[in-house]
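Note that this complex is displayed minus one protein chain, with the remaining chains in position.
The block that comes next holds chain A.
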Amino acid sequence: MIAYLGRRLIQSLLILLGVSLITFALLYLLPADPVRQIAGRSATPQTVENIRQQLGLDQPFVIQYWRYLVKLLSGDLGRSYIQRSEVTELIVSRLPASLLLMVGAILCELLIGLSMGLIAAVKRGTATDQTLMVASFVGVSAPQFVVGLLLLYVFAVRLSWFPIGGYGTWRHLVLPSLTMGILGAGWYARMMRSSMIDVLRQDYVRTARAKGLARRAILFRHALPNAILPVIAMIGIDIGIFMGGIVVVESVFGWPGIGQLAWQAIQRVDIPIIMGVTLVSAFAIVLGNLLADIIAPFIDPRIKLR
């Protein structure tokens, strides 16, 4: 177990290093000159050179990357070129909102996805099953931008049940969580359905049925806990999908998280922020996968760590 953990940690660190190198290199190769952007259109060539030197951007790639890594080790992600504030501060101030949204989204996808999967499995082969599976297909394939605007229009503008975008109360959280959750709910519904069908075929379920247990008791006490386990183990992997989704969803709903920060930074070619958000996301994804792998054997003893 400890050897396994050590191996996975080293692997994770190498992945993060690789991500940082590739991102740094891609941003370095951009034809846009960040110094020109800082210096503005009225700058003299001398001003431009001064700023380039101060930021160390006149150095070769290897030295620039090395300096970035050294600062990174002390938790310093540099200063934004456009906002001129610490990238760490910008990210930290926005992380709580993104985490909250993620929790909301996980709740939504579990609630919707698991119940859809459960009903579909129980009603296997009926029209209900088919309708639910088509719905899950739509959920998986609908672009989040469209889903978000649609929900906004119906529930916020037309019905006024929820506020039109923004942040602050639980009412603000519902629509963005739902938008993010619908995508995952589609996957969970399909997974839950097959997992449940699988479990319902098991001998112990047949035994439970044979000894005359009520249908409800069989479903919720015997089948569900076993069917749900492999599905729960997927949540760690979800984090990766969420990281992609928050950029879109946070922009649509005006949610002040790191996805919105990333989107703005990309539009303004604010390299230190792009680097910072990429690294934080990569870290979250690696951590999520690691946790999922570690937890899996505890949930399902059939899985062994090797």
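Please note the rule applied: a contact is a pair of C-beta atoms (placed from the backbone, for glycine too) under 8 Å apart; a residue touches a chain by one contact, two chains touch by 3 or more; residues count from 1.
We take it that contacts and distances are computed from a predicted model.
Within the choices "Acetolactate synthase small subunit", "NADH dehydrogenase subunit M", "Fe-S cluster assembly protein SufD" or "ABC transporter substrate-binding protein", the name that UniProt assigns to the complex's undisplayed chain is "ABC transporter substrate-binding protein".
The residue touching the chain not shown here, chosen from A:Pro45, A:Pro60, A:Gly75 or A:Pro301, is A:Pro45. Between the chain not shown and the residues A:Ser20, A:Thr179, A:Gln260 or A:Ser281, the one that touches is A:Gln260.
The missing chain lies against chain A, touching residues 30-33, 36-48, 50-51, 54, 79, 82-85, 89-90, 93-94, 97, 149, 152, 156-157, 164-167, 250-257, 260-261, 264, 267-269.
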